[in-house]
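All protein chains but one are shown in place.
Right, subunit A next:
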(Lines give C-alpha, C1' and ligand atoms only; values in the text may rest on other atoms or scores of the structure.)
Protein backbone atom coordinates (compact mmCIF):
# COMPACT_ATOMS: atom_id res chain seq x y z
CA UNK A 1 0.00 0.00 0.00
CA UNK A 2 1.33 3.41 -0.88
CA UNK A 3 1.81 5.99 1.84
CA UNK A 4 -0.59 8.35 0.10
CA UNK A 5 -3.33 5.73 0.24
CA UNK A 6 -2.76 5.32 3.95
CA UNK A 7 -2.74 9.07 4.45
CA UNK A 8 -6.03 9.43 2.64
CA UNK A 9 -7.51 6.61 4.65
CA UNK A 10 -6.23 8.02 7.88
CA UNK A 11 -8.37 11.09 7.28
CA UNK A 12 -11.38 8.88 6.72
CA UNK A 13 -12.08 7.36 10.12
CA UNK A 14 -14.05 10.50 10.89
CA UNK A 15 -16.68 8.92 8.69
CA UNK A 16 -16.56 5.63 10.51
CA UNK A 17 -15.97 7.26 13.84
CA UNK A 18 -19.30 8.96 13.53
CA UNK A 19 -20.79 5.49 13.36
CA UNK A 20 -19.49 3.74 16.40
CA UNK A 21 -18.36 6.95 18.09
CA UNK A 22 -21.38 9.23 18.10
CA UNK A 23 -23.83 8.69 20.92
CA UNK A 24 -22.41 5.99 23.16
CA UNK A 25 -19.51 8.20 24.30
CA UNK A 26 -21.55 9.73 27.07
CA UNK A 27 -23.59 7.26 28.98
CA UNK A 28 -24.83 9.39 31.84
CA UNK A 29 -26.85 11.91 29.83
CA UNK A 30 -28.43 9.02 27.88
CA UNK A 31 -31.77 9.37 29.61
CA UNK A 32 -31.74 13.11 28.96
CA UNK A 33 -31.10 12.46 25.29
CA UNK A 34 -33.93 9.95 25.23
CA UNK A 35 -36.26 12.41 26.93
CA UNK A 36 -35.34 15.11 24.44
CA UNK A 37 -36.01 12.69 21.59
CA UNK A 38 -39.43 11.92 23.05
CA UNK A 39 -40.16 15.63 23.43
CA UNK A 40 -39.37 16.13 19.75
CA UNK A 41 -41.72 13.29 18.85
CA UNK A 42 -44.48 14.72 21.06
CA UNK A 43 -44.01 18.09 19.35
CA UNK A 44 -44.44 16.46 15.96
CA UNK A 45 -47.63 14.72 17.07
CA UNK A 46 -48.97 18.03 18.41
CA UNK A 47 -48.25 19.80 15.11
CA UNK A 48 -49.93 16.95 13.19
CA UNK A 49 -52.95 17.22 15.45
CA UNK A 50 -53.18 21.01 15.15
CA UNK A 51 -52.51 21.43 11.41
CA UNK A 52 -55.81 20.05 10.09
CA UNK A 53 -57.70 22.23 12.56
CA UNK A 54 -56.00 25.43 11.39
CA UNK A 55 -57.23 25.01 7.83
CA UNK A 56 -53.70 25.05 6.36
CA UNK A 57 -54.41 21.55 5.09
CA UNK A 58 -57.80 19.89 4.88
CA UNK A 59 -58.47 17.03 7.28
CA UNK A 60 -59.60 15.11 4.18
CA UNK A 61 -56.00 14.86 3.03
CA UNK A 62 -54.13 14.99 6.33
CA UNK A 63 -56.23 13.59 9.16
CA UNK A 64 -55.36 14.80 12.68
CA UNK A 65 -52.90 12.68 14.66
CA UNK A 66 -55.67 11.38 16.91
CA UNK A 67 -57.52 9.88 13.97
CA UNK A 68 -54.34 8.34 12.57
CA UNK A 69 -53.71 6.89 16.01
CA UNK A 70 -57.19 5.38 16.13
CA UNK A 71 -56.72 3.82 12.69
CA UNK A 72 -53.37 2.46 13.80
CA UNK A 73 -55.03 0.90 16.83
CA UNK A 74 -57.58 -0.86 14.61
CA UNK A 75 -54.76 -1.89 12.31
CA UNK A 76 -53.01 -3.70 15.14
CA UNK A 77 -56.03 -5.96 15.52
CA UNK A 78 -55.88 -7.12 11.89
CA UNK A 79 -54.19 -10.38 10.96
CA UNK A 80 -53.48 -9.00 7.49
CA UNK A 81 -51.42 -6.22 9.05
CA UNK A 82 -49.18 -8.60 10.95
CA UNK A 83 -48.76 -10.79 7.87
CA UNK A 84 -47.73 -7.73 5.90
CA UNK A 85 -45.32 -6.67 8.62
CA UNK A 86 -43.81 -10.16 8.65
CA UNK A 87 -43.50 -10.10 4.84
CA UNK A 88 -41.70 -6.78 4.93
CA UNK A 89 -39.35 -7.94 7.67
CA UNK A 90 -38.66 -11.16 5.78
CA UNK A 91 -37.76 -9.25 2.62
CA UNK A 92 -35.64 -6.83 4.63
CA UNK A 93 -33.88 -9.45 6.77
CA UNK A 94 -33.18 -11.97 4.00
CA UNK A 95 -32.06 -9.27 1.60
CA UNK A 96 -29.80 -7.67 4.18
CA UNK A 97 -28.28 -11.01 5.18
CA UNK A 98 -27.49 -11.91 1.58
CA UNK A 99 -26.07 -8.46 0.92
CA UNK A 100 -23.90 -8.47 4.04
CA UNK A 101 -22.46 -11.91 3.45
CA UNK A 102 -21.84 -11.23 -0.23
CA UNK A 103 -20.48 -7.75 0.49
CA UNK A 104 -18.07 -8.90 3.19
CA UNK A 105 -16.78 -11.88 1.21
CA UNK A 106 -16.39 -9.88 -1.99
CA UNK A 107 -14.89 -6.94 -0.09
CA UNK A 108 -12.28 -9.02 1.74
CA UNK A 109 -11.30 -10.90 -1.42
CA UNK A 110 -11.09 -7.81 -3.61
CA UNK A 111 -9.50 -5.75 -0.87
CA UNK A 112 -6.72 -8.20 -0.11
CA UNK A 113 -5.71 -8.75 -3.74
CA UNK A 114 -4.39 -5.42 -5.08
CA UNK A 115 -4.70 -6.44 -8.73
CA UNK A 116 -8.32 -7.41 -8.29
CA UNK A 117 -8.97 -4.14 -6.57
CA UNK A 118 -7.43 -2.09 -9.37
CA UNK A 119 -9.39 -3.99 -11.97
CA UNK A 120 -12.80 -3.79 -10.28
CA UNK A 121 -12.64 -0.20 -9.02
CA UNK A 122 -14.15 1.38 -12.13
CA UNK A 123 -16.80 -1.35 -12.46
CA UNK A 124 -17.88 -0.84 -8.85
CA UNK A 125 -18.05 2.90 -9.30
CA UNK A 126 -20.13 2.35 -12.42
CA UNK A 127 -22.60 -0.14 -10.91
CA UNK A 128 -22.96 1.42 -7.47
CA UNK A 129 -24.91 4.57 -8.38
CA UNK A 130 -27.49 2.70 -10.49
CA UNK A 131 -30.70 3.19 -8.54
CA UNK A 132 -32.20 -0.10 -7.45
CA UNK A 133 -35.64 1.17 -8.44
CA UNK A 134 -34.52 1.22 -12.06
CA UNK A 135 -34.30 -2.58 -11.86
CA UNK A 136 -38.03 -2.97 -11.19
CA UNK A 137 -38.95 -4.08 -14.74
CA UNK A 138 -36.12 -6.65 -14.63
CA UNK A 139 -37.30 -7.84 -11.21
CA UNK A 140 -40.88 -8.31 -12.45
CA UNK A 141 -39.72 -10.04 -15.61
CA UNK A 142 -37.64 -12.52 -13.62
CA UNK A 143 -39.74 -13.03 -10.52
CA UNK A 144 -43.21 -11.55 -10.98
CA UNK A 145 -44.61 -9.88 -7.89
CA UNK A 146 -43.26 -12.31 -5.30
CA UNK A 147 -40.74 -11.95 -2.51
CA UNK A 148 -37.85 -12.56 -4.92
CA UNK A 149 -38.58 -9.26 -6.67
CA UNK A 150 -38.24 -7.42 -3.36
CA UNK A 151 -35.06 -9.33 -2.61
CA UNK A 152 -33.45 -8.39 -5.91
CA UNK A 153 -33.90 -4.68 -5.21
CA UNK A 154 -32.95 -4.91 -1.54
CA UNK A 155 -29.81 -6.95 -2.18
CA UNK A 156 -28.69 -4.76 -5.03
CA UNK A 157 -29.03 -1.56 -3.02
CA UNK A 158 -27.50 -2.77 0.23
CA UNK A 159 -24.68 -4.86 -1.28
CA UNK A 160 -22.79 -1.76 -2.43
CA UNK A 161 -23.13 -0.09 0.96
CA UNK A 162 -21.39 -3.02 2.61
CA UNK A 163 -18.85 -3.63 -0.15
CA UNK A 164 -17.62 -0.04 -0.28
CA UNK A 165 -17.19 0.08 3.50
CA UNK A 166 -15.36 -3.25 3.59
CA UNK A 167 -13.05 -2.07 0.81
CA UNK A 168 -12.29 1.09 2.76
CA UNK A 169 -11.68 -1.05 5.86
CA UNK A 170 -9.20 -3.34 4.09
CA UNK A 171 -7.27 -0.24 3.00
CA UNK A 172 -6.92 0.87 6.59
CA UNK A 173 -4.65 -2.01 7.66
CA UNK A 174 -1.61 -0.71 9.57
CA UNK A 175 1.40 -1.66 7.42
CA UNK A 176 3.53 -2.17 10.53
CA UNK A 177 1.02 -4.65 11.90
CA UNK A 178 0.86 -6.38 8.55
CA UNK A 179 4.65 -6.57 8.29
CA UNK A 180 4.86 -7.86 11.86
CA UNK A 181 2.34 -10.57 11.04
CA UNK A 182 4.38 -11.51 7.97
CA UNK A 183 7.61 -11.72 9.94
CA UNK A 184 5.86 -14.00 12.41
CA UNK A 185 5.10 -16.25 9.47
CA UNK A 186 1.33 -15.79 9.58
CA UNK A 187 -0.23 -17.21 6.45
CA UNK A 188 -2.72 -15.41 4.23
CA UNK A 189 -5.67 -16.69 6.27
CA UNK A 190 -3.99 -15.75 9.55
CA UNK A 191 -3.39 -12.23 8.36
CA UNK A 192 -6.98 -11.90 7.20
CA UNK A 193 -8.20 -13.21 10.55
CA UNK A 194 -5.89 -11.30 12.95
CA UNK A 195 -4.90 -8.16 11.06
CA UNK A 196 -7.34 -7.36 8.30
CA UNK A 197 -10.60 -8.39 9.95
CA UNK A 198 -10.19 -6.43 13.21
CA UNK A 199 -9.19 -3.37 11.20
CA UNK A 200 -12.10 -3.68 8.83
CA UNK A 201 -14.73 -4.56 11.44
CA UNK A 202 -15.69 -0.98 12.38
CA UNK A 203 -16.14 -0.23 8.68
CA UNK A 204 -18.14 -3.43 8.23
CA UNK A 205 -20.47 -2.45 11.07
CA UNK A 206 -20.96 1.01 9.60
CA UNK A 207 -21.73 -0.64 6.28
CA UNK A 208 -24.23 -3.00 7.90
CA UNK A 209 -25.95 -0.15 9.68
CA UNK A 210 -26.24 1.94 6.49
CA UNK A 211 -27.35 -1.12 4.54
CA UNK A 212 -30.03 -2.00 7.10
CA UNK A 213 -31.65 1.41 6.59
CA UNK A 214 -31.34 1.26 2.80
CA UNK A 215 -32.70 -2.28 2.79
CA UNK A 216 -35.87 -1.17 4.59
CA UNK A 217 -36.41 1.73 2.19
CA UNK A 218 -36.02 -0.57 -0.79
CA UNK A 219 -38.20 -3.33 0.69
CA UNK A 220 -41.07 -0.87 1.17
CA UNK A 221 -40.47 0.75 -2.23
CA UNK A 222 -40.54 -2.61 -4.00
CA UNK A 223 -43.82 -3.53 -2.31
CA UNK A 224 -45.29 -0.13 -3.10
CA UNK A 225 -44.31 -0.07 -6.76
CA UNK A 226 -44.29 -3.73 -7.77
CA UNK A 227 -47.04 -4.92 -5.45
CA UNK A 228 -45.09 -7.72 -3.77
CA UNK A 229 -46.66 -8.58 -0.41
CA UNK A 230 -45.82 -6.39 2.60
CA UNK A 231 -46.50 -3.03 4.23
CA UNK A 232 -45.72 -1.12 1.03
CA UNK A 233 -48.42 -3.07 -0.79
CA UNK A 234 -50.89 -2.35 2.02
CA UNK A 235 -50.12 1.35 1.60
CA UNK A 236 -50.76 1.09 -2.14
CA UNK A 237 -54.10 -0.67 -1.62
CA UNK A 238 -55.15 1.94 0.94
CA UNK A 239 -54.16 4.70 -1.50
CA UNK A 240 -56.17 3.12 -4.31
CA UNK A 241 -59.16 2.94 -1.97
CA UNK A 242 -58.85 6.53 -0.80
CA UNK A 243 -58.43 5.36 2.81
CA UNK A 244 -56.33 8.37 3.82
CA UNK A 245 -55.87 7.82 7.55
CA UNK A 246 -54.96 4.19 6.89
CA UNK A 247 -52.23 5.33 4.52
CA UNK A 248 -50.78 7.60 7.22
CA UNK A 249 -51.08 4.94 9.88
CA UNK A 250 -49.13 2.51 7.71
CA UNK A 251 -46.55 5.15 6.86
CA UNK A 252 -46.17 5.74 10.58
CA UNK A 253 -45.52 2.03 11.09
CA UNK A 254 -42.78 2.05 8.46
CA UNK A 255 -41.22 5.05 10.20
CA UNK A 256 -41.26 3.29 13.56
CA UNK A 257 -39.79 0.24 11.90
CA UNK A 258 -36.94 2.40 10.63
CA UNK A 259 -36.26 3.73 14.13
CA UNK A 260 -36.34 0.24 15.60
CA UNK A 261 -33.99 -1.12 12.96
CA UNK A 262 -31.54 1.71 13.56
CA UNK A 263 -31.60 1.10 17.32
CA UNK A 264 -30.95 -2.61 16.84
CA UNK A 265 -28.16 -1.91 14.35
CA UNK A 266 -26.48 0.46 16.81
CA UNK A 267 -26.79 -2.05 19.62
CA UNK A 268 -25.23 -4.78 17.49
CA UNK A 269 -22.49 -2.37 16.51
CA UNK A 270 -21.73 -1.52 20.14
CA UNK A 271 -21.58 -5.15 21.08
CA UNK A 272 -19.35 -6.18 18.20
CA UNK A 273 -16.98 -3.26 18.69
CA UNK A 274 -16.85 -3.02 22.47
CA UNK A 275 -13.06 -3.39 22.30
CA UNK A 276 -12.62 -0.60 19.78
CA UNK A 277 -11.17 2.72 20.91
CA UNK A 278 -14.11 4.68 19.58
CA UNK A 279 -16.40 2.84 22.01
CA UNK A 280 -14.22 2.48 25.08
CA UNK A 281 -15.05 4.95 27.76
CA UNK A 282 -12.23 7.04 29.10
CA UNK A 283 -11.23 6.37 32.68
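Everything below uses one rule, namely that contacts are C-beta pairs under 8 Å (C-beta built on N, C-alpha and C of every residue); 3 or more make two chains touch, one makes a residue touch a chain; residues count from 1.
One rule holds for everything that comes next: contacts and distances are computed from a predicted model.
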Among "ATP-binding cassette domain-containing protein", "Cytochrome B", "SsuA/THI5-like domain-containing protein" or "Heme exporter protein A", UniProt-listed name of the chain not shown: "SsuA/THI5-like domain-containing protein"
Touch criterion as defined above, residue of A:51, A:177 or A:236 at the omitted chain: A:236
Interface with the unshown chain - residue positions in subunit A: 58, 60-61, 115, 119-120, 123, 136-137, 140-145, 224-227, 233, 236-243, 246
